[in-house]
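Note that this complex is displayed minus one protein chain, with the remaining chains in position.
Here is chain A:
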Amino acid sequence: MRMVSVNHLTKIYGHRFNRVAALTDLSFAVDAGEFVGIMGPSGAGKSTLLNILATIDQPTTGTVTVNGTAIGALSDSATAKFRREQLGFIFQDFNLIGDLTVADNITTPLTLVPPVPANLASRLAAVAKLLHLTALLQRYPAELSRGQQQRVAAARALIAEPSLILADEPTGSLDSLAASELLGYLTQINLQEDRTILMVTHDAYTASYCNRIIFIKDGTFFAEVTRNGSRARFHQQIIDMAATLSGGIAHAPRR
């Protein structure tokens, strides 16, 4: 079943004399239950793509279908409903609410519209335990390290059990242990609960948790690598492709 299909997507920022094409005629598709990585050099348009998928940004031309719905054509309230019910988004810069405690930040997606679910407390406890946040629940985001903030952002994206998870460098600020744990968890919900995940990353090791990587360069589709074998081999394939992408200079894998 198709979860996401992106057709001839173009996004142009600015106007007239100062135009930046962030995406040009990008097309690809993702099936339900896939764990897809998106890689590319900085400025390639990865965040732009994710923002459009999340209905936070509008494409200049082209269409995006998620779960059978053309998300560009949704009304304001339908868009909000889509974000609430289908989507979990881990933002590149976290976007936590400074005035709210960690607990309130995490439960936000469940308290946006009535009714507030009765099992909210137990769901919070579960996700907090999973991401090692239990001791931090009554703190404020400003009182956390960046890695802790990133885990809060992840918890917030996961608590509502969305069918599509979009993650913009979800491990960028985590140490390798925490990164492995989060990625392990993402893999687990991907496999056991059949959730679709799209993850942007710069890091080949992080990417190796996915089962397919889409490479983007200058806003357009460049290549694709699918995992069929061990993770170590997939890892090497990714490093090779990244080297090709950046014109022969290999990115040293970050471990």
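Here, a contact is a pair of C-beta atoms (placed from the backbone, for glycine too) under 8 Å apart; a residue touches a chain by one contact, two chains touch by 3 or more; residues count from 1.
To be clear about the criterion, contacts and distances are computed from a predicted model.
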"Pyridine nucleotide-disulfide oxidoreductase", "2Fe-2S iron-sulfur cluster-binding protein", "protein-glutamate O-methyltransferase" or "Antimicrobial peptide ABC transporter permease" - which is the UniProt name of the missing chain: "Antimicrobial peptide ABC transporter permease"
Residue of A:L26, A:V64, A:L124 or A:I197 in touch with the missing chain, whole complex considered: A:L124
Residue of A:S27, A:N95 or A:Q188 touching the missing chain in the full complex: A:N95
Sole residue of A:V113, A:L177 or A:A232 that reaches the chain not shown, by the stated touch rule: A:V113
Residue of A:L23, A:I38, A:A54 or A:A128 in touch with the missing chain, whole complex considered: A:A54
Positions on chain A where the hidden chain makes contact: 54, 56, 76-77, 80-85, 87, 89, 91, 95-101, 103-104, 107-109, 111-114, 116, 120-121, 124, 140-142, 156
